[in-house]
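Just one protein chain is left out here, and the rest sit where they should.
Labels run A, B and C following the written order; every chain starts at residue 1.
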């Protein structure tokens, strides 16, 4: 088995989570890489939806933006931006929404807006919401992909851009959010899932070679850990080959 | 000058009312005939809009339905039915709406729903509203084309399907209806326009050979008559030729 | 992913007595064959929704399949009345027909809300007309920013929507072009959907003016060549205008209509 990077482990873990025939709302970067690896491995019928309006895009290479011409040219249908949000995302037609985050809290709520200071005079101004609030609200479930560190995994968000499980179990229902919210958080250290009782993100799996102490140290709150902590299977040669060929071809 | 029918006089009077470069929401039958005569006469740049979604249709023949393939094939753009109502009609982009009516009252309100009995047990069930209520509300102005008779020109409508001037001057504004409403009613006997002060339909013009008594007798209320009652110019040979060629070619 | 089925199987599977069924197609691509198959399957108590009931619903109403009609314009386009519809409303034959009546803009927006997963849509419509007096499904709504009063209509979410299209590929992706009407919204608003198509082809090629309904947004596809006759399918066949005129005579008389029903529907071969 080859050696691999933490980034590669994340991409492959994310790809594995996507099931054949499901539909997936993908942003650029790691989500798009993972979805396109999944299409080449176990999920050739995965339906990729980009917020630029491309439904069922089948890119040969990794797109560099969510609006690459390749996505439009290979899509089953290209619709307007209002239509992709109103007719496709909002009614809950899309199985999985893939999101990243600058900050994330123990209930999977997300900040991609500002860090530090206050909203009108922030220390760091981030890009903002984009499609995320409604992806987080309306996809049947949400997968988050975030590098684990105390800067990203914070006890309290500086801004709630997109809602995960709010302040805990039952909160999504109270807010009227139709989807199940974050069911999976993939980091460079392991995998977290919401506790079915409390909705708190719980470490259920560590990637090969990562220790529980490392995961705890990279978390800005007292990390909940599953009773039976699993170990992620290392990337197979085939997975690495597919990922690397795709990445290399896209340079 | 040739002889001509009352129907031909109506079509030609309606065609004359359409000005070059304006946009016109047309239904099937006489409005469509009039609009297509106007395009061949003085208004080659008239923009025809059909509720089937055809914007800028340029039919060679008279369509038999508002959704003929010819309309789609010659249109500048074919849009969905929701789009034609929401993006094109509703914001008041269309200059003239052309409507017919089974019944019409002195303020140009229209019934195309039921006649006699009551709504749940009508004597005659008519087709209903179609696009008319919103055409009447939102076009910059409305032209009505109705054969004048006491059956059609009634003192009281059995049902208000589409609003003309409501119960009189100022009523459209009170109701929040953006367009000017019916500014012209073309019948087989003459032409009526709303009185600028009261909004009551007032006979301003008689077609050639028609007497004021005939017009009064064909009206179910006491017909208001303009102080200076005009006389419609008879159809010219060229107008009749264009109309008849178009009609003949469309058989 | 849409299943490729026969028309008979598809409708038997998807449509039950009492369902709210929408069959759309604005002059173009009217799913007439599917309507006749519903008559043949003797579906009952349907609530039928359609902007322009046209011949297809005149037949279903006359055959006694409908309990209620939700519509915005009930005429025989270019000809005159829908006599079976009128007979049901005016004389309760063959059964009373409850009606819920809208404007085109209102009906279109009911489907838009349904497709968008919203409980209602907002429009400038109906104001000053008698339509709101006869249904609970037209209500005023106030703009929370300007205070202006507008009109709301509720989402229309059919149990089943049936439409006709030019073609589908073998995966069940559906392509239609020309006048596309309100079909996308009607399909997306529905719990289940059946699309009849002129032909199933190995692969869809891009076409100007075409829209595609992806396979995963459609329940079933049935190949039914000529399935829109006597309406038309652009680039396949023209509208049979004489059939619309003939329908006037057939439908005007109950007996003649019943003969037509026996010969042309119950007695006819199933299309696919």
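The definition used in the following text is that a residue touches a chain if its C-beta (ideal position, glycine included) is under 8 Å from a C-beta of that chain, and two chains touch if they have at least 3 such contacts.
What you are looking at is a predicted structure, and each value in this text was computed from that prediction instead of being measured.
Every shown chain that the unseen chain touches in the whole complex is listed here: A, B, C. When the missing chain is restored to the complex, the residue among A:2, A:80, A:150 or A:241 that touches it is A:80. In the complete complex, the residue from C:79, C:141 or C:200 that touches the missing chain is C:141. Residues of chain B in contact with the chain left out of this view: 21, 23, 45, 47, 55-56, 76-77, 86-87, 90-93, 138, 178. Contacts to the hidden chain, counted on chain C, fall at residues 117-124, 137, 139-141, 143-146, 148, 150, 152, 154, 206-210.
In the full complex, the hidden chain is touched by chain A at residues 28-29, 51-54, 64-69, 71-73, 78, 80-82, 85-86, 89-90, 113, 119-120, 122-134, 137-138, 159-163, 166, 171, 175-178.
Note that in this section only the chains that are shown with their structure count from here on.
If you draw each protein chain as a dot and join the dots that touch, you get a simple line with two loose ends.
Inter-chain centre distance (chain B to chain C, centres taken as mean C-alpha positions): 28 Å. In chain C, 184-185 are the positions where the chain touches two or more neighbouring chains simultaneously.
Annotation for chain A: no residues touch two or more other chains.
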